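I have placed the structure first, in the form of C-alpha coordinates, so that the comments after it can refer back to it.
Apart from one protein chain that is not included, each protein chain of the complex appears where it belongs.
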Amino acid sequence: MRAPTEGQTVDLPAITADVLARLRARAPRVHCITNTVAQAFTANMLLAAGAIPSMTIAADEVGAFVARADALLVNLGTFDAERRAAVDAAIAAAGERVPWVLDPVFIDRAPARAAYARTLVAKAPRAIRLNAAEFGALAGPGEAAPADYAREHGLVVGLTGATDLVTDGSRHAGIANGHRLMGKVTAMGCAASALVAACLAVEPDAWRATVAGLLAFGVAGEVAAERARGPGSLAVEIIDALHDLDRATLLKRGRAA
Amino acid sequence: MRAPTEGQTVDLPAITADVLARLRARAPRVHCITNTVAQAFTANMLLAAGAIPSMTIAADEVGAFVARADALLVNLGTFDAERRAAVDAAIAAAGERVPWVLDPVFIDRAPARAAYARTLVAKAPRAIRLNAAEFGALAGPGEAAPADYAREHGLVVGLTGATDLVTDGSRHAGIANGHRLMGKVTAMGCAASALVAACLAVEPDAWRATVAGLLAFGVAGEVAAERARGPGSLAVEIIDALHDLDRATLLKRGRAA
Partner (left out) sequence: MRAPTEGQTVDLPAITADVLARLRARAPRVHCITNTVAQAFTANMLLAAGAIPSMTIAADEVGAFVARADALLVNLGTFDAERRAAVDAAIAAAGERVPWVLDPVFIDRAPARAAYARTLVAKAPRAIRLNAAEFGALAGPGEAAPADYAREHGLVVGLTGATDLVTDGSRHAGIANGHRLMGKVTAMGCAASALVAACLAVEPDAWRATVAGLLAFGVAGEVAAERARGPGSLAVEIIDALHDLDRATLLKRGRAA
(Lines give C-alpha, C1' and ligand atoms only; values in the text may rest on other atoms or scores of the structure.)
Protein backbone atom coordinates (compact mmCIF):
# COMPACT_ATOMS: atom_id res chain seq x y z
CA MET A 1 0.00 0.00 0.00
CA ARG A 2 2.97 2.30 0.32
CA ALA A 3 5.30 3.85 -2.21
CA PRO A 4 8.62 5.39 -1.28
CA THR A 5 8.87 9.07 -2.07
CA GLU A 6 11.52 11.57 -1.07
CA GLY A 7 12.48 9.57 1.97
CA GLN A 8 8.97 9.08 3.25
CA THR A 9 6.14 6.72 2.45
CA VAL A 10 2.68 7.65 1.29
CA ASP A 11 -0.49 5.62 1.39
CA LEU A 12 -1.76 5.69 -2.20
CA PRO A 13 -5.22 4.21 -1.51
CA ALA A 14 -5.79 6.69 1.33
CA ILE A 15 -4.79 9.58 -0.94
CA THR A 16 -7.25 8.27 -3.51
CA ALA A 17 -10.08 8.00 -1.01
CA ASP A 18 -9.46 11.56 0.15
CA VAL A 19 -9.43 12.98 -3.37
CA LEU A 20 -12.55 11.02 -4.37
CA ALA A 21 -14.41 12.31 -1.31
CA ARG A 22 -13.54 15.88 -2.26
CA LEU A 23 -14.57 15.24 -5.84
CA ARG A 24 -18.03 14.11 -4.74
CA ALA A 25 -18.39 16.99 -2.30
CA ARG A 26 -17.40 19.73 -4.75
CA ALA A 27 -18.78 18.38 -8.05
CA PRO A 28 -16.19 20.21 -10.18
CA ARG A 29 -16.81 21.08 -13.80
CA VAL A 30 -14.49 19.32 -16.22
CA HIS A 31 -14.37 20.52 -19.80
CA CYS A 32 -13.28 17.78 -22.21
CA ILE A 33 -11.98 18.28 -25.70
CA THR A 34 -12.01 14.62 -26.49
CA ASN A 35 -12.61 12.29 -29.38
CA THR A 36 -16.10 11.43 -30.55
CA VAL A 37 -15.57 7.72 -29.84
CA ALA A 38 -14.92 8.40 -26.16
CA GLN A 39 -17.30 11.27 -25.42
CA ALA A 40 -20.33 9.45 -24.04
CA PHE A 41 -18.34 6.94 -21.97
CA THR A 42 -16.11 9.72 -20.64
CA ALA A 43 -19.08 11.88 -19.68
CA ASN A 44 -20.71 8.98 -17.87
CA MET A 45 -17.49 8.12 -16.00
CA LEU A 46 -17.13 11.74 -14.87
CA LEU A 47 -20.74 11.90 -13.72
CA ALA A 48 -20.35 8.60 -11.86
CA ALA A 49 -17.29 9.99 -10.08
CA GLY A 50 -19.13 13.14 -9.05
CA ALA A 51 -17.92 15.66 -11.66
CA ILE A 52 -19.91 17.66 -14.20
CA PRO A 53 -18.66 17.22 -17.78
CA SER A 54 -19.00 19.54 -20.77
CA MET A 55 -17.65 18.76 -24.24
CA THR A 56 -18.16 21.50 -26.79
CA ILE A 57 -15.43 22.20 -29.34
CA ALA A 58 -16.94 25.24 -31.05
CA ALA A 59 -14.14 27.82 -31.14
CA ASP A 60 -16.40 30.74 -30.25
CA GLU A 61 -17.74 29.16 -27.06
CA VAL A 62 -15.07 26.80 -25.77
CA GLY A 63 -13.33 29.69 -24.02
CA ALA A 64 -16.49 30.54 -22.09
CA PHE A 65 -16.91 26.91 -21.04
CA VAL A 66 -13.31 26.58 -19.87
CA ALA A 67 -13.49 29.90 -18.01
CA ARG A 68 -16.34 28.40 -15.93
CA ALA A 69 -14.63 25.01 -15.54
CA ASP A 70 -12.40 23.64 -12.78
CA ALA A 71 -10.26 21.41 -14.99
CA LEU A 72 -9.64 20.71 -18.68
CA LEU A 73 -8.89 17.55 -20.65
CA VAL A 74 -7.22 17.68 -24.06
CA ASN A 75 -7.43 14.31 -25.83
CA LEU A 76 -6.06 13.87 -29.34
CA GLY A 77 -8.22 10.98 -30.61
CA THR A 78 -10.22 11.65 -33.84
CA PHE A 79 -8.51 14.99 -34.06
CA ASP A 80 -10.15 17.11 -36.71
CA ALA A 81 -9.50 20.74 -37.65
CA GLU A 82 -12.20 22.24 -35.47
CA ARG A 83 -10.99 20.29 -32.41
CA ARG A 84 -7.51 21.63 -33.01
CA ALA A 85 -8.71 25.25 -33.11
CA ALA A 86 -10.67 24.58 -29.93
CA VAL A 87 -7.53 23.47 -28.10
CA ASP A 88 -5.81 26.81 -28.58
CA ALA A 89 -8.82 28.70 -27.29
CA ALA A 90 -9.26 26.28 -24.41
CA ILE A 91 -5.65 26.42 -23.22
CA ALA A 92 -5.65 30.20 -23.47
CA ALA A 93 -8.81 30.34 -21.35
CA ALA A 94 -7.38 27.89 -18.85
CA GLY A 95 -4.40 30.12 -18.13
CA GLU A 96 -2.88 29.53 -14.71
CA ARG A 97 -6.16 28.87 -12.95
CA VAL A 98 -7.55 25.80 -14.69
CA PRO A 99 -5.29 22.71 -14.56
CA TRP A 100 -5.29 20.56 -17.66
CA VAL A 101 -4.36 17.03 -18.67
CA LEU A 102 -3.04 15.90 -22.04
CA ASP A 103 -3.96 12.47 -23.45
CA PRO A 104 -1.93 12.00 -26.68
CA VAL A 105 -3.98 9.09 -28.04
CA PHE A 106 -2.33 7.02 -30.79
CA ILE A 107 0.50 9.47 -31.46
CA ASP A 108 2.56 6.40 -32.31
CA ARG A 109 0.39 5.98 -35.40
CA ALA A 110 0.85 9.35 -37.09
CA PRO A 111 3.97 11.56 -37.05
CA ALA A 112 1.89 14.71 -37.51
CA ARG A 113 -0.07 13.93 -34.37
CA ALA A 114 3.11 13.25 -32.37
CA ALA A 115 4.59 16.57 -33.50
CA TYR A 116 1.40 18.34 -32.49
CA ALA A 117 1.45 16.66 -29.07
CA ARG A 118 4.95 17.99 -28.49
CA THR A 119 3.76 21.55 -29.08
CA LEU A 120 1.07 20.97 -26.47
CA VAL A 121 3.56 19.69 -23.89
CA ALA A 122 5.27 23.06 -24.23
CA LYS A 123 2.04 24.74 -23.12
CA ALA A 124 2.32 23.30 -19.61
CA PRO A 125 -0.23 20.58 -18.95
CA ARG A 126 -0.16 19.52 -15.31
CA ALA A 127 -0.21 15.84 -16.26
CA ILE A 128 0.05 13.53 -19.27
CA ARG A 129 -1.71 10.15 -19.31
CA LEU A 130 -0.52 7.74 -22.02
CA ASN A 131 0.66 4.19 -22.74
CA ALA A 132 4.17 2.95 -23.48
CA ALA A 133 3.91 3.20 -27.28
CA GLU A 134 2.59 6.73 -27.00
CA PHE A 135 5.32 7.69 -24.54
CA GLY A 136 7.93 6.38 -26.96
CA ALA A 137 6.51 8.52 -29.74
CA LEU A 138 6.36 11.57 -27.49
CA ALA A 139 9.82 11.30 -25.95
CA GLY A 140 11.47 10.22 -29.20
CA PRO A 141 14.33 7.76 -29.82
CA GLY A 142 16.99 7.60 -27.14
CA GLU A 143 14.96 9.89 -24.95
CA ALA A 144 14.72 10.07 -21.22
CA ALA A 145 12.91 7.70 -18.90
CA PRO A 146 9.45 8.84 -17.73
CA ALA A 147 10.87 10.31 -14.51
CA ASP A 148 13.44 12.34 -16.44
CA TYR A 149 10.82 13.46 -18.96
CA ALA A 150 8.52 14.54 -16.13
CA ARG A 151 11.29 16.49 -14.40
CA GLU A 152 12.48 18.15 -17.58
CA HIS A 153 9.00 19.27 -18.63
CA GLY A 154 7.69 20.11 -15.18
CA LEU A 155 4.66 17.82 -15.31
CA VAL A 156 3.40 14.49 -14.05
CA VAL A 157 3.62 11.45 -16.30
CA GLY A 158 0.94 8.80 -15.80
CA LEU A 159 2.15 5.85 -17.85
CA THR A 160 -0.52 3.15 -17.90
CA GLY A 161 -0.09 -0.54 -18.61
CA ALA A 162 -0.18 -3.80 -16.66
CA THR A 163 1.26 -1.66 -13.87
CA ASP A 164 0.72 2.09 -13.95
CA LEU A 165 3.60 4.42 -13.20
CA VAL A 166 3.00 7.93 -11.88
CA THR A 167 6.02 10.21 -11.62
CA ASP A 168 6.78 13.89 -11.34
CA GLY A 169 10.52 13.25 -11.51
CA SER A 170 11.06 12.98 -7.77
CA ARG A 171 8.09 10.96 -6.57
CA HIS A 172 7.26 7.63 -8.19
CA ALA A 173 4.18 5.49 -7.64
CA GLY A 174 3.39 2.12 -9.13
CA ILE A 175 -0.23 1.01 -9.24
CA ALA A 176 -1.01 -2.65 -9.85
CA ASN A 177 -4.79 -2.43 -10.14
CA GLY A 178 -6.92 -2.93 -13.22
CA HIS A 179 -7.95 -5.99 -15.25
CA ARG A 180 -6.88 -7.27 -18.67
CA LEU A 181 -10.47 -7.12 -19.96
CA MET A 182 -10.30 -3.32 -19.72
CA GLY A 183 -8.05 -3.41 -22.79
CA LYS A 184 -10.98 -4.81 -24.75
CA VAL A 185 -13.20 -1.76 -24.19
CA THR A 186 -12.77 1.40 -26.20
CA ALA A 187 -12.07 4.73 -24.48
CA MET A 188 -10.87 3.22 -21.19
CA GLY A 189 -7.63 5.21 -21.33
CA CYS A 190 -9.51 8.32 -22.40
CA ALA A 191 -11.87 8.00 -19.44
CA ALA A 192 -8.94 7.45 -17.06
CA SER A 193 -7.40 10.70 -18.30
CA ALA A 194 -10.68 12.50 -17.74
CA LEU A 195 -10.80 11.17 -14.20
CA VAL A 196 -7.29 12.47 -13.61
CA ALA A 197 -8.49 15.88 -14.81
CA ALA A 198 -11.41 15.72 -12.37
CA CYS A 199 -9.02 14.88 -9.53
CA LEU A 200 -6.82 17.84 -10.49
CA ALA A 201 -9.84 20.07 -9.98
CA VAL A 202 -9.89 19.21 -6.27
CA GLU A 203 -6.24 18.29 -5.56
CA PRO A 204 -3.55 20.87 -6.36
CA ASP A 205 -0.70 18.34 -6.11
CA ALA A 206 -0.73 16.91 -9.63
CA TRP A 207 1.15 13.76 -8.58
CA ARG A 208 -1.46 12.94 -5.94
CA ALA A 209 -4.28 13.79 -8.34
CA THR A 210 -2.88 11.49 -11.02
CA VAL A 211 -2.36 8.67 -8.52
CA ALA A 212 -5.93 9.11 -7.30
CA GLY A 213 -7.45 9.10 -10.78
CA LEU A 214 -5.58 6.03 -11.97
CA LEU A 215 -5.94 4.04 -8.77
CA ALA A 216 -9.67 4.71 -8.47
CA PHE A 217 -10.13 3.76 -12.11
CA GLY A 218 -8.12 0.56 -11.72
CA VAL A 219 -10.00 -0.57 -8.63
CA ALA A 220 -13.35 0.21 -10.26
CA GLY A 221 -12.24 -1.89 -13.24
CA GLU A 222 -11.38 -4.83 -11.01
CA VAL A 223 -14.70 -4.71 -9.20
CA ALA A 224 -16.46 -4.46 -12.56
CA ALA A 225 -14.53 -7.40 -14.03
CA GLU A 226 -15.78 -9.64 -11.23
CA ARG A 227 -19.36 -8.85 -12.20
CA ALA A 228 -18.97 -8.72 -15.99
CA ARG A 229 -19.51 -11.50 -18.49
CA GLY A 230 -17.37 -9.82 -21.16
CA PRO A 231 -16.25 -6.40 -22.43
CA GLY A 232 -19.79 -5.19 -23.13
CA SER A 233 -20.97 -5.66 -19.57
CA LEU A 234 -17.61 -4.46 -18.22
CA ALA A 235 -18.22 -1.04 -19.78
CA VAL A 236 -21.50 -0.83 -17.88
CA GLU A 237 -20.26 -2.31 -14.62
CA ILE A 238 -17.23 -0.02 -14.35
CA ILE A 239 -19.51 3.03 -14.29
CA ASP A 240 -21.62 1.48 -11.56
CA ALA A 241 -18.48 0.46 -9.67
CA LEU A 242 -16.96 3.93 -9.82
CA HIS A 243 -20.25 5.45 -8.65
CA ASP A 244 -20.26 3.14 -5.61
CA LEU A 245 -16.52 3.15 -4.90
CA ASP A 246 -15.89 3.74 -1.19
CA ARG A 247 -12.89 4.17 1.08
CA ALA A 248 -13.06 0.62 2.44
CA THR A 249 -12.89 -0.86 -1.07
CA LEU A 250 -10.01 1.42 -2.03
CA LEU A 251 -8.02 0.56 1.10
CA LYS A 252 -8.69 -3.14 0.68
CA ARG A 253 -7.99 -3.42 -3.04
CA GLY A 254 -5.56 -0.61 -3.86
CA ARG A 255 -2.16 -2.08 -4.67
CA ALA A 256 1.06 -0.10 -4.84
CA ALA A 257 3.61 -1.94 -6.99
CA MET B 1 -53.36 11.71 -12.31
CA ARG B 2 -55.20 14.85 -13.39
CA ALA B 3 -54.07 18.35 -14.15
CA PRO B 4 -56.46 21.31 -14.39
CA THR B 5 -56.46 23.02 -17.76
CA GLU B 6 -58.86 25.61 -19.12
CA GLY B 7 -61.57 24.63 -16.73
CA GLN B 8 -61.40 20.91 -17.47
CA THR B 9 -59.18 18.08 -16.33
CA VAL B 10 -57.05 15.85 -18.48
CA ASP B 11 -55.60 12.49 -17.70
CA LEU B 12 -51.88 12.88 -18.42
CA PRO B 13 -50.96 9.18 -18.24
CA ALA B 14 -53.80 8.28 -20.59
CA ILE B 15 -52.69 10.95 -23.06
CA THR B 16 -49.20 9.49 -22.86
CA ALA B 17 -50.38 5.95 -23.47
CA ASP B 18 -52.37 7.09 -26.51
CA VAL B 19 -49.45 8.98 -28.02
CA LEU B 20 -47.03 6.12 -27.38
CA ALA B 21 -49.40 3.65 -29.06
CA ARG B 22 -49.55 5.88 -32.15
CA LEU B 23 -45.79 6.26 -32.13
CA ARG B 24 -45.32 2.50 -32.24
CA ALA B 25 -47.95 2.06 -34.91
CA ARG B 26 -46.62 4.74 -37.26
CA ALA B 27 -42.85 4.50 -36.66
CA PRO B 28 -42.21 8.15 -37.57
CA ARG B 29 -38.86 9.37 -38.81
CA VAL B 30 -37.16 11.82 -36.47
CA HIS B 31 -34.17 13.73 -37.76
CA CYS B 32 -31.86 14.83 -34.96
CA ILE B 33 -29.23 17.53 -35.16
CA THR B 34 -27.79 16.71 -31.80
CA ASN B 35 -24.48 16.67 -30.03
CA THR B 36 -21.98 13.88 -30.53
CA VAL B 37 -22.09 12.92 -26.83
CA ALA B 38 -25.81 12.19 -27.02
CA GLN B 39 -26.19 10.71 -30.51
CA ALA B 40 -25.99 6.98 -29.80
CA PHE B 41 -28.10 7.10 -26.64
CA THR B 42 -30.68 9.31 -28.36
CA ALA B 43 -30.89 7.02 -31.38
CA ASN B 44 -31.39 3.99 -29.14
CA MET B 45 -34.08 5.73 -27.09
CA LEU B 46 -35.95 6.70 -30.26
CA LEU B 47 -35.71 3.16 -31.65
CA ALA B 48 -36.90 1.73 -28.32
CA ALA B 49 -39.90 4.06 -28.41
CA GLY B 50 -40.79 3.01 -31.95
CA ALA B 51 -39.35 5.88 -34.02
CA ILE B 52 -36.71 5.82 -36.76
CA PRO B 53 -33.82 8.21 -36.10
CA SER B 54 -31.42 9.86 -38.55
CA MET B 55 -28.60 12.20 -37.54
CA THR B 56 -26.63 13.64 -40.44
CA ILE B 57 -25.45 17.24 -40.25
CA ALA B 58 -23.94 17.55 -43.73
CA ALA B 59 -25.37 20.77 -45.15
CA ASP B 60 -25.93 19.34 -48.63
CA GLU B 61 -28.05 16.43 -47.45
CA VAL B 62 -29.73 17.48 -44.23
CA GLY B 63 -32.52 19.15 -46.20
CA ALA B 64 -33.28 15.90 -47.99
CA PHE B 65 -33.39 14.01 -44.70
CA VAL B 66 -35.70 16.53 -43.05
CA ALA B 67 -37.97 16.62 -46.10
CA ARG B 68 -38.53 12.86 -45.58
CA ALA B 69 -38.84 13.14 -41.78
CA ASP B 70 -41.89 13.53 -39.55
CA ALA B 71 -40.21 15.59 -36.83
CA LEU B 72 -36.96 17.41 -36.17
CA LEU B 73 -34.82 17.91 -33.08
CA VAL B 74 -32.33 20.78 -32.79
CA ASN B 75 -29.99 20.29 -29.82
CA LEU B 76 -27.21 22.77 -29.15
CA GLY B 77 -24.71 20.57 -27.28
CA THR B 78 -21.15 20.36 -28.80
CA PHE B 79 -22.25 22.94 -31.33
CA ASP B 80 -19.64 23.24 -34.04
CA ALA B 81 -19.73 25.26 -37.26
CA GLU B 82 -21.05 22.51 -39.51
CA ARG B 83 -23.87 21.73 -37.07
CA ARG B 84 -24.85 25.38 -37.13
CA ALA B 85 -25.03 25.48 -40.92
CA ALA B 86 -27.09 22.29 -40.81
CA VAL B 87 -29.68 23.92 -38.54
CA ASP B 88 -30.52 26.62 -41.08
CA ALA B 89 -30.97 24.06 -43.85
CA ALA B 90 -32.97 21.78 -41.58
CA ILE B 91 -35.39 24.43 -40.34
CA ALA B 92 -35.90 25.69 -43.89
CA ALA B 93 -36.70 22.15 -45.03
CA ALA B 94 -39.02 21.60 -42.06
CA GLY B 95 -41.19 24.56 -43.05
CA GLU B 96 -44.75 24.30 -41.76
CA ARG B 97 -45.03 20.55 -42.23
CA VAL B 98 -42.35 19.13 -39.95
CA PRO B 99 -42.67 20.09 -36.26
CA TRP B 100 -39.43 20.69 -34.43
CA VAL B 101 -38.15 20.84 -30.86
CA LEU B 102 -35.34 23.00 -29.53
CA ASP B 103 -33.06 21.74 -26.74
CA PRO B 104 -30.76 24.65 -25.78
CA VAL B 105 -28.20 22.58 -23.86
CA PHE B 106 -25.89 24.48 -21.51
CA ILE B 107 -26.80 27.94 -22.83
CA ASP B 108 -26.16 29.12 -19.27
CA ARG B 109 -22.47 28.38 -19.84
CA ALA B 110 -21.75 30.49 -22.92
CA PRO B 111 -23.36 33.84 -23.86
CA ALA B 112 -22.80 33.18 -27.57
CA ARG B 113 -24.80 29.97 -27.35
CA ALA B 114 -27.63 31.70 -25.48
CA ALA B 115 -27.79 34.43 -28.11
CA TYR B 116 -27.92 31.83 -30.85
CA ALA B 117 -30.71 29.97 -29.05
CA ARG B 118 -32.78 33.15 -29.00
CA THR B 119 -32.49 33.45 -32.78
CA LEU B 120 -33.80 29.89 -33.05
CA VAL B 121 -36.79 30.60 -30.82
CA ALA B 122 -37.76 33.23 -33.38
CA LYS B 123 -37.94 30.50 -36.03
CA ALA B 124 -40.95 28.88 -34.38
CA PRO B 125 -40.10 25.59 -32.73
CA ARG B 126 -43.22 23.83 -31.50
CA ALA B 127 -41.63 23.04 -28.14
CA ILE B 128 -38.54 23.81 -26.06
CA ARG B 129 -37.18 21.29 -23.53
CA LEU B 130 -34.69 22.68 -21.04
CA ASN B 131 -33.76 22.91 -17.34
CA ALA B 132 -34.12 25.85 -14.98
CA ALA B 133 -30.61 27.26 -15.52
CA GLU B 134 -31.08 27.08 -19.28
CA PHE B 135 -34.49 28.72 -19.05
CA GLY B 136 -32.96 31.54 -17.03
CA ALA B 137 -30.34 32.11 -19.71
CA LEU B 138 -32.93 31.99 -22.48
CA ALA B 139 -35.53 34.25 -20.91
CA GLY B 140 -32.97 36.68 -19.47
CA PRO B 141 -32.96 38.63 -16.20
CA GLY B 142 -36.31 39.78 -14.92
CA GLU B 143 -38.04 37.82 -17.67
CA ALA B 144 -41.37 36.16 -17.73
CA ALA B 145 -42.37 32.93 -16.01
CA PRO B 146 -42.41 29.83 -18.25
CA ALA B 147 -46.14 30.18 -18.92
CA ASP B 148 -45.73 33.79 -20.01
CA TYR B 149 -42.70 32.93 -22.13
CA ALA B 150 -44.65 30.12 -23.80
CA ARG B 151 -47.63 32.39 -24.53
CA GLU B 152 -45.48 35.21 -25.84
CA HIS B 153 -43.48 33.00 -28.18
CA GLY B 154 -46.32 30.70 -29.22
CA LEU B 155 -44.66 27.46 -28.19
CA VAL B 156 -44.69 24.86 -25.46
CA VAL B 157 -42.11 25.04 -22.68
CA GLY B 158 -41.08 21.71 -21.15
CA LEU B 159 -39.08 22.69 -18.08
CA THR B 160 -37.55 19.61 -16.51
CA GLY B 161 -36.33 19.13 -12.96
CA ALA B 162 -37.43 17.28 -9.84
CA THR B 163 -40.91 18.02 -11.17
CA ASP B 164 -41.37 18.72 -14.86
CA LEU B 165 -43.56 21.61 -15.95
CA VAL B 166 -45.23 21.63 -19.37
CA THR B 167 -47.02 24.79 -20.39
CA ASP B 168 -48.28 26.48 -23.53
CA GLY B 169 -49.36 29.54 -21.61
CA SER B 170 -52.91 28.41 -20.96
CA ARG B 171 -52.53 24.74 -20.08
CA HIS B 172 -50.09 23.67 -17.37
CA ALA B 173 -49.06 20.15 -16.43
CA GLY B 174 -46.74 19.06 -13.65
CA ILE B 175 -45.10 15.66 -13.93
CA ALA B 176 -43.57 14.12 -10.82
CA ASN B 177 -41.97 11.06 -12.40
CA GLY B 178 -38.28 10.32 -12.86
CA HIS B 179 -35.46 9.35 -10.49
CA ARG B 180 -32.46 11.26 -9.11
CA LEU B 181 -30.02 8.75 -10.60
CA MET B 182 -31.07 9.96 -14.08
CA GLY B 183 -29.06 13.13 -13.38
CA LYS B 184 -25.93 10.98 -13.21
CA VAL B 185 -26.25 9.76 -16.81
CA THR B 186 -25.20 11.93 -19.73
CA ALA B 187 -27.66 12.83 -22.49
CA MET B 188 -30.80 12.07 -20.46
CA GLY B 189 -32.24 15.52 -21.16
CA CYS B 190 -31.19 15.29 -24.80
CA ALA B 191 -32.96 11.95 -25.17
CA ALA B 192 -36.08 13.32 -23.48
CA SER B 193 -36.15 16.14 -26.02
CA ALA B 194 -35.83 13.64 -28.84
CA LEU B 195 -38.75 11.69 -27.44
CA VAL B 196 -40.81 14.88 -27.37
CA ALA B 197 -39.95 15.35 -31.05
CA ALA B 198 -41.07 11.79 -31.80
CA CYS B 199 -44.35 12.43 -29.99
CA LEU B 200 -44.88 15.63 -32.02
CA ALA B 201 -44.68 13.50 -35.16
CA VAL B 202 -47.87 11.69 -34.17
CA GLU B 203 -49.66 14.25 -31.95
CA PRO B 204 -50.42 17.66 -33.45
CA ASP B 205 -51.19 19.25 -30.06
CA ALA B 206 -47.69 20.22 -28.93
CA TRP B 207 -48.70 20.46 -25.28
CA ARG B 208 -50.00 16.89 -25.29
CA ALA B 209 -46.96 15.69 -27.22
CA THR B 210 -44.58 17.29 -24.73
CA VAL B 211 -46.48 15.87 -21.78
CA ALA B 212 -46.38 12.42 -23.38
CA GLY B 213 -42.67 12.52 -24.13
CA LEU B 214 -41.65 13.70 -20.66
CA LEU B 215 -44.06 11.48 -18.75
CA ALA B 216 -43.09 8.34 -20.69
CA PHE B 217 -39.43 9.15 -20.19
CA GLY B 218 -39.88 9.74 -16.46
CA VAL B 219 -41.81 6.53 -15.89
CA ALA B 220 -39.24 4.54 -17.91
CA GLY B 221 -36.54 6.08 -15.73
CA GLU B 222 -38.32 5.02 -12.56
CA VAL B 223 -38.78 1.46 -13.75
CA ALA B 224 -35.12 1.38 -14.79
CA ALA B 225 -33.90 2.75 -11.45
CA GLU B 226 -35.56 -0.15 -9.65
CA ARG B 227 -33.53 -2.59 -11.72
CA ALA B 228 -30.24 -0.66 -11.92
CA ARG B 229 -27.22 -0.96 -9.67
CA GLY B 230 -25.90 2.50 -10.63
CA PRO B 231 -25.82 5.01 -13.49
CA GLY B 232 -24.13 2.61 -15.91
CA SER B 233 -26.86 0.01 -15.70
CA LEU B 234 -29.54 2.71 -15.52
CA ALA B 235 -28.58 3.87 -19.02
CA VAL B 236 -29.15 0.33 -20.29
CA GLU B 237 -32.29 -0.38 -18.28
CA ILE B 238 -34.08 2.82 -19.32
CA ILE B 239 -33.90 1.76 -22.97
CA ASP B 240 -35.32 -1.66 -22.12
CA ALA B 241 -37.98 -0.04 -19.94
CA LEU B 242 -39.08 2.40 -22.65
CA HIS B 243 -39.25 -0.44 -25.16
CA ASP B 244 -41.56 -2.41 -22.84
CA LEU B 245 -43.57 0.52 -21.47
CA ASP B 246 -47.28 -0.27 -21.59
CA ARG B 247 -50.52 1.52 -20.79
CA ALA B 248 -50.99 -0.27 -17.48
CA THR B 249 -47.59 0.85 -16.23
CA LEU B 250 -48.19 4.42 -17.38
CA LEU B 251 -51.59 4.59 -15.69
CA LYS B 252 -50.25 3.06 -12.50
CA ARG B 253 -47.05 5.09 -12.22
CA GLY B 254 -47.76 8.38 -14.01
CA ARG B 255 -47.95 11.20 -11.47
CA ALA B 256 -49.36 14.62 -12.20
CA ALA B 257 -47.99 17.14 -9.70
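Read from first to last, the chains carry the letters A and B; within each, the first residue is number 1.
The working rule: contacts are C-beta pairs under 8 Å (C-beta built on N, C-alpha and C of every residue); 3 or more make two chains touch, one makes a residue touch a chain.
Fair warning: this is a prediction, and the values are worked out from it, not measured in the lab.
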For a quick check of understanding: of B:Arg151, B:Arg229 or B:His243, which residue touches the chain that isn't displayed?
B:His243
Which of A:Arg29, A:Arg113 or A:His243 touches the missing chain? It is A:Arg113
Even though one chain is hidden, which residues of chain B still touch it in the full complex?
36, 39-40, 43-44, 47-48, 53-61, 64-65, 68, 82, 235-241, 243-244
Spell out the interface residues on chain A facing the chain that's missing from view.
35-38, 40-41, 77-82, 84, 106, 109-113, 184-187, 228-233, 235-236
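FYI, only the chains that are shown with their structure count from here on.
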Cα centroid separation, chain A vs chain B, in Å, comes to 33
